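Shown here: the complex without one of its protein chains, the others still in place.
In this document, chain identifiers A, B, C and D correspond to the written order of the chains, with residue numbering beginning at 1 in each.
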Amino acid sequence: MSSVNVLLPQQATILDITEETPDIKTLRVVGKEGLPFDFMPGQCAMLSIPPVGEAIFSITSSPTCRECLEFSIKDVGKVSSALHSVVPGQQIGIRGPYGNGFPVDEMKGKDLLFIGGGIGLAPLRSLIGYCFAHREDYGKIDIVYGARSPADLIRKSEVQESWAEEPNTDVHLTVDAEFPGWDKNVGFVPTYVSDLGFKPENKIAITCGPPIMIKFVLQALEKLNFTPDQVITTLEMRMKCGVGKCGRCNLGPVYVCKDGPVFTLEELNALPAEY
Amino acid sequence: MPRTGVFICHCGSNIAGTVDIDQALEASRNFPGVVHADEYRYLCSEVGQDIIKKAIEEYNLDRVVVGTCSPRMHENTFRKAAAEAGLNPYLLEVANIREHCSWVHKDMEVGTPKAIALLRAAAAKAALNDPLEAPELDVEKRALVIGGGIAGIQAALDIAEAGYIVDLVEKDPSIGGRMAQLEKTFPTLDCSACILTPKMVEAAQHPNINLMTYCEIDEVKGFVGQFDVTIKQKARYVDPVKCTGCGICWEKCPSKTPSEFEMGMTKRKSIYVPFPQAVPMIPVIDRERCLYFKKGRCQICEKECPPQAIDYEQQDEYIERRYGAIVVATGYDQLDPSVYGEYGYGQHPDILTGLEFERLFNASGPTGGKVVRLSDGKPPKKVVFIQCVGSRDKARGMNYCSKICCMFTAKQAILLKEKVPEAKSYVFYIDVRTAGKGYEEFQRRAAEEYDVAYMRGQVGKIFPEDDYLVVRGVDSLSGRNIEIKADMVVLAAASIARHDAPDLGRLIGINSDSYHFFNEAHPKLKPVETHTAGIFIAGACQAPKDIPDSVAQASAAAVKAVGLLSKEKLLGEACTAEVDHSQCSGCLNCEAICPYTAITPVELEERYKDGTLQRTVAEVNPALCQGCGSCTVTCRSGSINLKGFSNEQILAEVDAICLQR
Amino acid sequence: MAERNLDSVKKIREAVSQDLLGGRISQVLGWEKGHYWWQSRPLFARSEADLEKLTWDSFCVINLSRYLLEELKDHEKVGVLVKGCDARAFNRLLQDNMVKREQVILYGLPCPGMLDYNRLCEEAGAVPDGIVENNGTVVLKTDGGEKEVQREDIMLDKCRECVYPDPAAYDQMLLSPQGEREAAERFKPVEELEELPADERFAYWEKELSRCLRCYACRQACPFCSCRECFVEQENPRWQGRAYQPSENFMFHLVRAYHGTGRCIDCGECERSCPVDIPLQELNRKLIKDINELYGDYEAGLDAEAEPPLLTYRPDDPAAFSEK
Amino acid sequence: MKKIIAREKLPELWKSLSELGPLFLPVQEGPVVLFQPWQEGAETNLDTTNTAVPPKDLFLPREETYMQYRCKGKELEVIPAEEVKPAVLFGVHPCDLYAVEMLDKVYMEQDPPDELYKKRRENTTIVALSCASPDPFCFCNDFDVNPAEAPGTDVMAQLKNGSVLLEAKTDKGKALLEQAGDLLEDGSGEEFARREVKTADFNLKLDGLPEDLKNRFEDPVWDELFKSCLGCGVCTYVCPTCYCFDVEDFGHEAGGERFRCWDSCMYGHFTEMAGGHNPRPGRKERVRQRFMHKLRYYPETFGQIACVGCGRCLRSCPVNLDIVQAIQALGGETVEQR
Partner (left out) sequence: MSAALNDNTAGWEPLIVSFCCNWCSYAGGDLAGTSRMTYPANVKVIRVPCSGRINPMFVLRAFQRGADGVLVAGCHPGDCHYTSGNYQSRRRLSAFKRLVEFAGFEPERFEVRWISSSEGDKFAEEMTEMTEKIKALGPNGKMRDARWQSVI
């Protein structure tokens, strides 16, 4: 065989599974020998679970983690729910990496503001891990992360303990409503971002979460005088191939699976708003 | 993916003799989602159930498959066991590897693979099982009886005696029904009024019975245990509290109209009670006829009424009540024989129906109890009775036998002979049907002792000549043509459903047969139930019946109603249908098909462009749904699904059975 | 050019413009010419200028009733030009609760039968430059001259076999009725197939269906297919696989046809829409024929009040299996 | 290398060529002509203009199983599909090959290349047939398609007075002609007739259209154009330049297979996401996507409009909504009105 069909998955094995929230699990996955492929933060992979099918997920581990790939998966449908039922040692299919990833080089030397909501932390976490591994390349790091309830926050210990202890880093947590035992902020993410009153100077904001959150976060950032080129977000579209051919995920001539899913707001503004 | 446990029962050697249990266990372990498999000699025993319960806890099972006897046998046992271990009982599935496998096959080589296939199917289905909850329904401790004939009265009395409040709703001004119109009753010839009137009075006075005469059912909503019924109390224009039933008003009323009770053979007033023994003895004003209402003057009754009970301002009232159970006892009508032109009914005053003739015997009837011809007031010497007028007539009438005519004809012929000893009766019949205690004897007495001439045959024509009626027919036994010059002809017109039965059925949600008699839920085993849980039928509204049958059925219906009312809570069906509103297009084909009227349309608001849009979708009332699943097939898009037997589950079973590994 | 009775067009325009410009309705669904004289397109007329484009000729084949599913969302009241089959389609939608009668004005157009482009070409031996219609005959004009043919011979199959060319439902009948047609041939292909041995019949269908692209255009065009989500697209359960396996082809076609039991109005739009000309009508008609044979005559769409045969039963119904 | 063969002898040629692999050529299938694998006795039809469905499924099959898998306990074994076998495509018209060139750009030239497509392309020998006469739906003139020449064909063929003249253009083409051996007579003396084919003249203004459409995503044209569309997808299935696909699994507890198959942007489910959100929720958005893809997005990436004027959508759309109508609506009156 001369070269490999891009749609063919490799074999991968589930190392272990963490239950993050009632509907999100994090799977740790290895290829036949170590990582199945190299990747950059923000890139994704197609996971297969026969005979159910394939779906695309962000790689949530940092590329600096050489042990395995991690995926945080929310149970929303066929494949995702099948992936929720795997057991350690089970083999699944994987192909990738897909997408452009975050512009880690262009972000160098800047302060970073991460804004995540719910499962939207998944791609951010990879980048956050990467930035911590290259801590000297980046300035102040602020992480705003929210969910509906404390039970819906993923990677809780990591976020609250390890990240908060990193130098020059602040973690700001919020949930939508009061919960017993919750002593952090209460309120929606966009409001919290406004309240925290971040200054746009030399800062890049990276946001990912449910569409409605993104919409209001963008408005909040605009009010805080962030310019579109200072705002980075990732998009979610339906995907089947991951390589820009099956025809589902285009915004005008741009394919989210290939040319995205990471876009600056400036780039997005130039594209048809079909997402 | 579920965590399924599979448990296989040996059933002694009943299963183990034909199914290789080890092999079946081994195969089960490879089914998707199976995390544990075990076996036991008698799974249904305490010990067996404990094995299942322990495993549920130990292996954190969320599905259980048992390979045992028929689910019709022990499904409940195992479901209860699962529930005791904290699992929703509906997460358990039974693979019937005994009745459907080990007992019908001889060899292990045959039984084992089949058992594995059945287990695989059960596991595939179980994986898709959802936890289900049988709905618990409150029971309103009050019953409604519709129709105040003998059947309704009896049902009301029985329910009331058992200690429950009953509303007895009658559309006419008085209860009594058809039986009140009868003179004497076969086969004992006791006087109808003598046995009925006390019952009527008892019903009226019973502390638990709330008599609601001159009322109609306006709307029925809800379901078993909680029927919400709106009853229309038609305005009587007489204050029932003030009225003493003295009768002065109807005596003085100057306006007359044909009496319904007397089959139009005599007149009643515009303010009236239908018959002298009416219960309650409170008149009503016939608004259509009343001179005051029609022309604006008269008001004699108002002037004459001593306690000033007349109230022209009265309005129809709507009463809303909740009932736990409903008994329908709306009785029957008589076919109008004028459709049979050859009998000349309606063209001659001496051609009568059975019910009309019955009234002639009655002391308060149109002739004051004298049996005379309406044309000239002379007693009839020759009376011809014609049977099966409209009954058993495929071509023009009803297919069925009206059941009572043979008997009431015999009765009337006897009564006639007693009243007019010189009278001679002739009966044209197809068959004489006298099934019933003492019936055959009764009829024979008529023929033998009362000189009634029974002639098997049919009447082709009746026409008046001079002052008699010529009846021409054929004696089908001898083939002879017969001609009788009769003074009177009595037609045993078929008993038919009340003309408004289909409307009433629709209103309360029960269905009727093609003759509009109400349908029982099962012709043999559920003769008083209807398909709608909590609604029962009694008397001639189900099919033509005589009084003893009507009363018996009424008591049976009462027992059913009482049984229901005595429950604190009702357990509904857990496996009910369910509509996916996002998919449902609102075609309502499912509504048309549901035998239990469990499906109704509801309106949804949906976002559309910048505004909203109304959309109709179907909705299932889980309290009414019995889980037949017929609707699911009618729904082409599969938008309505049956819990416990869903499309997904059945397809999974098909797939699993067809996966021959 | 397809010359047709200009009077008729004028009459239609007048009638609808009265309602449209008078504000009784806010849109009229009709036809306008397509690129070619033998094509027409749906016209969504909302103004006088739009009405200028309105046409009525022998190529107004597209069934307009289906558009009501969408258009009634945007308009309070819509007018629709309906031929026999369009009106039956309307009744079908009405029976499925998909349209509200009071939201629609139906303008009845008795249909003389629409012409078949392929037949025109065949008869003319080339693509004609145009036609002139006379009473019952049509003159085909080509470079080579003119040829007169019987109208019947160049009609679409579905129109030749149409029994009810007059609208069964309308508020206003705009032209004079055609009367019921004799369509003796309607069930002939079905009967011929019934005669074949089972295996041959299977082979026939396997071959015919092998062309199917499973584009589901047949469904999209069909007035009985008004489901919000068709079984073919459902994920859960997955009734219909997407593969182009013979097995999946049969699944789709048998189920779709079955879904038309007592509901297919025999308009032939499915077959007309099919890009690879699969004889779908034969399947639909098989069911029409059987239902009529088993449960009494029923013509879907003729009477919106009549009870569809699969939504009712009689205790003494016959059965098609060996046991009653 | 030029060869000639009498038309009567073609069945013999088919037979010989089909030894190389399945031979696809226009076959009369009931009322329609389709590219089908040749079989003894097949009713071939070389005189047809365009087949009902383009031959794109030779390279992008309607359904293509590309892997099987076996599951045993926790293990998963992936079994890639067998190698693609050689095939011959005979009698394809130039416009369809222009279209294949467009698919090539997406599937082979754009990174990453699609190996499945590429292998099918490499393993297929193409014999193109020049067009003699267009049918009324053809409008390839508008796209500068030369009806006598076909890009990337291995053999060019022309019907000529009862014969077929064949000229090898590539090594693969030579090999194909050699396979036929003596069946073919030398045709070096024969000339390909010049073909001037005049197709329908819609007078389309295509220059600058892609550029013009760049800021016409919200153009009012879209509010009208889509209305008649049934969303049936026929236009995309019969279009030689459409190429969207879907990926699905078929199987059970023990194993199964994964295939891809045609899909269409005209379908509602195409872009629907978890939770029901759909970026292209209605017919309007889908019709816009289809035409924008052909007239703006594809040109923006690959420098040419993704239509070859084959006319299939004009012929097959059940409601006669087609690309010409779209171009006219976008390029004609509306532009001036704005």
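One rule holds in what follows: contacts are C-beta pairs under 8 Å (C-beta built on N, C-alpha and C of every residue); 3 or more make two chains touch, one makes a residue touch a chain.
Source: prediction; values computed, not measured.
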item: Partners of the unshown chain among those that are drawn; value: B, C, D
item: Which of C:129, C:194 or C:235 contacts the chain that the document leaves out; value: C:194
item: Hidden partner chain, touching residue among D:21, D:86, D:231 or D:251; value: D:251
item: Touch criterion as defined above, residue of B:508, B:575 or B:599 at the omitted chain; value: B:575
item: Subunit B residues that touch the omitted chain in the full complex; value: 70-73, 96, 98-101, 103-106, 110-111, 113-114, 117-118, 121, 511, 519, 521-523, 531, 575, 593, 595-596, 626-630, 632-634, 642, 645, 647, 650-651, 653-655, 657-661
item: For subunit D, the residues touching the chain missing from this view; value: 68-70, 79, 250-252, 254-257
item: For subunit C, the residues touching the chain missing from this view; value: 190, 193-194, 198-206, 231, 239, 241, 243, 245-248, 250-251, 254-255, 257-258, 261-262, 283, 286-287, 290-291, 294-295, 309-310, 313-315, 317-324
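Rule of thumb we're sticking to: only the chains that are shown with their structure count from here on.
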item: Comparison of B-D and C-D (more C-beta pairs in contact); value: C-D
item: Averaged-CA centre spacing for the pair subunit D and subunit B, given as whole angstrom; value: 67
item: Centre-of-Cα separation between subunit D and subunit A, whole angstrom; value: 39
item: Multi-chain contact residues (two or more partners), subunit C; value: 236
item: Residues of subunit A touching at least two other chains; value: 77
item: In the complex, subunit C residues that touch subunit B; value: 73, 96-98, 226-231, 234, 236-237, 239, 259, 307-308, 310-312, 314-315
item: Contact footprint of subunit B on subunit D as seen in their complex; value: 73, 252-254, 276
item: Subunit D-touching residues of subunit A, taken from the complex the two chains share; value: 1-11, 48, 50-54, 76-77, 80, 87, 89-93, 211, 236-238, 240-241, 243-250, 252-253, 272, 274-275
